[in-house]
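The complex appears here minus one protein chain, its other protein chains still in place.
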Amino acid sequence: MSELTTSHPLDHVTSTHKISNDDAELCISVRKLPALIQLFAKKEHEAELFKKLNFQTIAGKGAETDRFTALPIAPRQWILISKDEKALDFSRSIAQEIGKHGYVSEQSDSRVCIRISGKYARELLSRGCRLDLHPSVASPGFCAQTPIAQIGVLLHQVDALPTYDFYIYSGFAHSFWHWLDDTAKQFGEN
Amino acid sequence: MSNEFRTSKAGVRLNRDKKIAFKFDGNIYHGFEGDTLASALIANGVKLMGRSFKYHRPRGCLTAGSEEPNAIVELRTGANREPNTRATMIEIFDGLEAHSQNRFPSLKFDIQSVNQLLSPFLTAGFYYKTFMWPASFWEPVYEKFIRRSAGLGKAATEPDPDTYEHAHLHCDILIVGAGPSGLAAAKSAAGSGARVVIAEEQSDVGGMVSSELDQIDGVSAISWCQKTLAELSTHQNVTFMPRTVVFGYYDHNVMAALERVTDHLLEPEQDQPRQRLWTIRAKQVILACGSQERPLVFDNNDLPGVMLSSATRAFAERYAALPGKRIVISTNNDDAYCTAEVLKNYGVEIIAIIDARTNMTTKMQRLEDMGVRVLTGAIPQKAHGWQQVSGLSVQSVSGEFIEKINCDCVAVSGGFSADVHLASQTGAAPIWDDDLQSFVPAKPIRAECSVGAGHGSFGLADCLFEGHQAGVGVAELLGFKAEETKPPAADKVELYTISSVWRCPGAGKAFVDFQNDVTAKDIALSAQEGFISVEHTKRYTTLGMATDQGKTSNVNGLALLAAARGEAIEKVGTTRFRPPYSPVAIGAFAGRERGLEFQPTRRTALHECGEKLGAVFVEAGQWLRPQYYPKPGEDIMAAIYREAKQVRDTAGICDVSTLGKIEIFGADAAEFLNRLYINGWKMLAPGKARYGVMLREDGYVFDDGTTSRLADDHFLMTTTTANAGRVLAHMEHASQVLWPELDIHFCSATEQWCGVAVAGPNARKILAGAFGDALDISNDALPFMGVKTFNWLGTTARIFRISFSGELAFEVNVPWSSGENMWNAIWEVGQEHGLIPYGTEALSVLRIEKGHVAGNELDGRTTVADMGLGKMMSSKKEFIGKALSQREGMMSNDRATLVGLKLKDANERLRGGAHLFESRQGANSETDLGWVTSVADSPAINGWIALAYVKGGLDEHEGKTLYAVNPLYGEAPAVEVCSPHFFDAKGERLHV
Amino acid sequence: MHQINCPWCGKRDEAEFQYQGDASVKRPEPDASQDEFFNYVYMRDNPKGWHTEWWHHIGGCRQWIKVVRNTITHEIHATGGPQDDLELPKADVK
Partner (left out) sequence: MKYSALSILREGLRGHKGWKPMWRDPKPKSHYDVIIIGGGGHGLATAYYLAKEHNITNVAVLEKGWIGGGNVGRNTTIIRSNYLHPANTHFYEKSMKLWEGLERDFNFNAMVSQRGVINLFHSDPQRDAFARRGNAMRLAGVDAEILSPEQLREHVPILDFDNARFPIKGGLLQKRGGTVRHDAVAWGYARGADSRGVDIIQNCEVKDIIVEGGKVVGVETSKGQIKANKIGMAVAGHTSQVAKMAGIKLPIESHVLQAFVSEGIKPFLDTVVTFGAGHFYISQSDKGGLVFGGDLDGYNTYAQRGNLPMMEHVMAGGMAIMPAIGRVRLLRHWGGIMDMSFDGSPFICKTGIDHLYLNGGWCYGGFKATPASGWCFAHTIAKDQPHKLNEKFTIDRFREGKMIDEKGVGPNPWIQ
């Protein structure tokens, strides 16, 4: 076998799950990620690391650069999702760039990304998400980790439509999708 | 009998355009959309709706709301049957079927109503004094009898076919109740911009207002309510939730509510849940829950047709259903005059109003002026009738008979109790208000306030004012600025006066708690027998313990207890209020987490590969793993045997992705591992793996696994599947709490990698073929416990020369997305080399043959020495668990330690869980030597073998015969004690 | 349901956390006596009133959070990181 064929935990589901004919109402889709890493800064090296990678975050708010989306997940820890660099290149080059200021764990395959957007997105999420996603509390950029349907997710609000990205551990992807699919039905036919 | 008791007027909740047919006890009736089952039955002239618990007395509706104790029925049929459903809360739908319950053979003729004849003996607590003789009768006779008389309705026995779901809500202000008080609060808070939620248990707004008599801001009160709701719905920040009962007040102002989404329909609309359980996090709560009317306690007060005054009015106003045509009203307060006026308007004949009070009030006067007979200083003595009321004897307050009045309905009012349920659930015990003759909420201890009738303000004007003020006040408290508005105004201000008579004199049965058949006498008796705490009274008499939780009965009961004790009611106090406010279906609490969704399922990247090969899967924590791969016609034992054998003969492949993997970085990573594991890590060279054991702080074994050094400051730890989460938490504790000074960083990498073990003599050949030039895995290049990272088709892959099976074996990890690809690559090459897939069972056989411990041997009570690994424990360094592992009892020589066992007679059967003895005779706890942990039918040893813990271990027993006594299965096979390393003890097969 | 203010994630439901016991006991130095370890692992004040305790935010940032909470009212006075010294409220409520 000389050729790499890859598989994805959600291969068996249709890649887009339209709940209504109108995307603006509710749209659920699987986003294939080019690369995802977990980034650690050594103690007292956070500022250097920010400088090296040219981004900065505060708790609960993601940052965007041309190159990646950075989601803070714990003190001195981020998930970085590359915009187009592929797995190995991305983790290697970031590791090189940060040098002694931190560490990189290649995690591209550890999580799947499910995108939920549209007018009903908040209502749908209220069926499982314990967080307050009201616009007065959570605006684009908002990110948080929380369990939904007993499954830990990393949630990132992408825009004000609203659109959310959910990062879910691959082993749970199937179960999460199942819950989502079941719960979303009440908002219309797919 | 069609709608004979329906007036053509009123019926604010009815949609007269939509006629509905339904069945009660097999008979077909008609009602209108908007009717409740109770109102529709009443409109049809049906009064008898149920039987009581103990005496099986005939009962009809007492109330029109969720506090109903009597009219409870089985709704729907088959798997959908809902026992104990309050007829007053069921909105009828086409096709509805309901049955009365707790009666046999029929509601009208119930055999067990003979219990009434025994009632002199069936008083409170009679169970405790009887059924003791003869002793041999207890279980077969008495107990059976007692247990058969349990309960009211019959539950379904098939799985509940409906769906339930959970939902979460956050708001600034939660208003409970959409009567006038709650609506006034919502209206004034709405303009402030605060996020307001208003929840109402009923299907519609209005609460207790009368559409006939009250006016608010110049319109009828009910239209004001409807108008206000319409206004509120234009506010984005206001949510109205009808059919939603807020049932629990939990810590930190988290409220639980149940929304009956589709209960008013025959079947849920497509994909809608039947009910939704809301968790509401409210910054402030306004409780506008209203009040409940109390019945009067007089003889036969439970006859169908005796109904709360406010309920008779509600049936008429909301549903145009008239509980009778000739009514006597008996009251001790003014509210019943409102009932009289309303019913009179609908053409009901008010035969008399009898009032316990002696002074004439303006309301009395008004009714008298309207030609209604009013008797003051009078109370009921006894209701007459068979299965429904036909008359009422009246007496003076002091007990002299006055007269008997014929009627078909008695509307009673013993006064109102503020609904303090939710407020009291917070733990603030309610306070007795002697003027109101009601408990009222105590000073709030949470971010809440009560308004309106629930606060003890029984006049409409006060309700509106309080609601308005609370809306403004609470919004401002939260930093919102409410718009300046005038409070809504009632057309008149009314005073509430009451004169309680707790027990109208009589010698018969006067019910306090209707459903549980607790009478005034029972309460007196329990006090006489020394049950003077109100909580004792409750438990001895069962007062307030039925499905209505004493909403209509508790205050009467307390008052009677107070009288028996010769004390004031405030001294007696209430019993404790507990959620739920109204009973809630268990399914709603479970939500979607039922059946296969009880817990999420984790799948590995190779799940489909396993499926394709016919794997039978088994739960391993939340994971699913292939347990074995049966060939056609092969049973489980045969499959396991074949798989285990073939691994040793040729080769096998096994999905090991579920092992916990933790990636560790940092300058202090080796030091960190040194402190976690009992053995040393500093000298481990990069490119090498080592087996490690961790202890809990109490010195017992916690977990084990191999950890590899990938670089000086980079390790990959593996944990057992079961403990992956716990080990990660343990490490987080160590790094964040114990040793924050260490430079270590780690995260789970379990799902990043897909892992397989390829084991057996042909393993190297197969992997060499599969990975080709990418990899040199000769014994020199990759010796036992060696680790290599390599590039495979553009991805990073890792190969570990480790072995659980004792064979030449490798574990290969590739990123999840390449997992199937890897499996296929190995599978393809493996076909020529006898490769088979093997599951967790064969894996277990192989590891038992090698004496490797696993979950069964690590039960949280095992020391390292018990496992035979005492020598691994380093004495040169400190690590978690070291200090306490040295305690006397954990070092002692008489502990059971790990041994191997071989079954001596192949015809016998050896099982896990058997206990070990030196002799088959005299086996008991004292002579017990140990127990069998894991067993296997071993192809390598050719017989049954086992791992076991035995006192004295190998030192004392090696070569001896013991007996694996298993009384559960009636077996006691002889076994020979041997080293747990059954197979290839020197490990030669590993090093080829 | 407790709403616990995680210093990193903000206010979260109790359901996101794993309780981990008394945070007022400190692990002894590694070379301390068995008795000191015994006290650390087993002996508890188990106070009725304010209690400093660990809540591990496993459903969120996975940090160990120190919480000062009242064991009668469930009121939370303060939360902080593992190295923070949290004071108990002055007037102990009874």
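Order as written gives the chain letters A, B and C; numbering starts at 1 within each chain.
In this text, contacts are C-beta pairs under 8 Å (C-beta built on N, C-alpha and C of every residue); 3 or more make two chains touch, one makes a residue touch a chain.
This one's a predicted model, so the numbers in the text were calculated from it and none came from an experiment.
J.: Where does the absent chain touch, in terms of which shown chains it meets?
T.: B, C
J.: Looking at the whole complex, which of B:11, B:45, B:153 or B:755 touches the chain that is not displayed?
T.: B:153
J.: Return the single residue from B:309, B:333, B:500 or B:549 that touches the missing chain.
T.: Going through B:309, B:333, B:500 or B:549 one by one, B:549 is the residue touching the chain not shown.
J.: One chain is left out of this view; which of B:579, B:834 or B:943 touches it in the full complex?
T.: If we include the chain that is not displayed, B:579 is the one touching it.
J.: Residues on chain B that touch the omitted chain in the whole complex?
T.: Residue positions of chain B that touch the missing chain: 53, 79-84, 120-121, 123, 126-133, 135, 138-139, 143, 146-148, 150-160, 162, 164, 166, 248, 250-251, 254, 256, 277, 279, 427, 521, 525, 528-533, 535-536, 539-540, 542, 545-547, 549, 576, 578-580, 583-587, 589-591, 593-599, 601, 618-619, 696-700, 855-856, 859-861, 884, 887-891, 911-915, 923-925, 928, 931-934, 965-969.
J.: Name, in rising order, the residues on chain C that touch the hidden chain in the full complex.
T.: The missing chain touches chain C at positions 1-2, 13-15, 18-19, 21-22, 35, 38, 41-46, 48, 51, 53, 69, 71-74.
Heads up, the rule we're going with is that only the chains that are shown with their structure count from here on.
J.: Taking each chain's centre as the mean of its CA atoms, how far is chain A from chain C in angstrom?
T.: Each chain reduced to its C-alpha mean, chain A and chain C end up 31 Å apart.
J.: Between chain B and chain C, tell me the centre distance in angstrom, where each centre is the average of that chain's C-alpha atoms.
T.: Roughly 27 Å, centre to centre.
J.: Among the residues of chain C, pick out those that touch two or more other chains and give their numbers.
T.: Within chain C, the residues that touch at least two other chains are 13, 62-63.
J.: Hunt down the residues of chain A that sit against at least two other chains at once, touch-wise.
T.: Those would be 130-131.
J.: Applying the document's contact rule, which stretches of chain A touch chain B when the two form their complex?
T.: 1-9, 38, 40, 42-43, 77, 87-88, 102-103, 105-111, 126-132, 134, 136-137, 149-151, 169-172, 174-176, 178-179, 182-183, 185-186
J.: Please output the residues of chain C touching chain A within their complex, sorted ascending.
T.: So the residues of chain C in touch with chain A come to 8-10, 12-13, 15-16, 59-63.
J.: Using the touch rule from the top, collect the residues of chain C that touch chain B in their complex.
T.: 1-3, 13, 18, 20, 27-28, 30-34, 36-38, 40-41, 54, 56, 58, 62-64, 73-74, 76, 81-83
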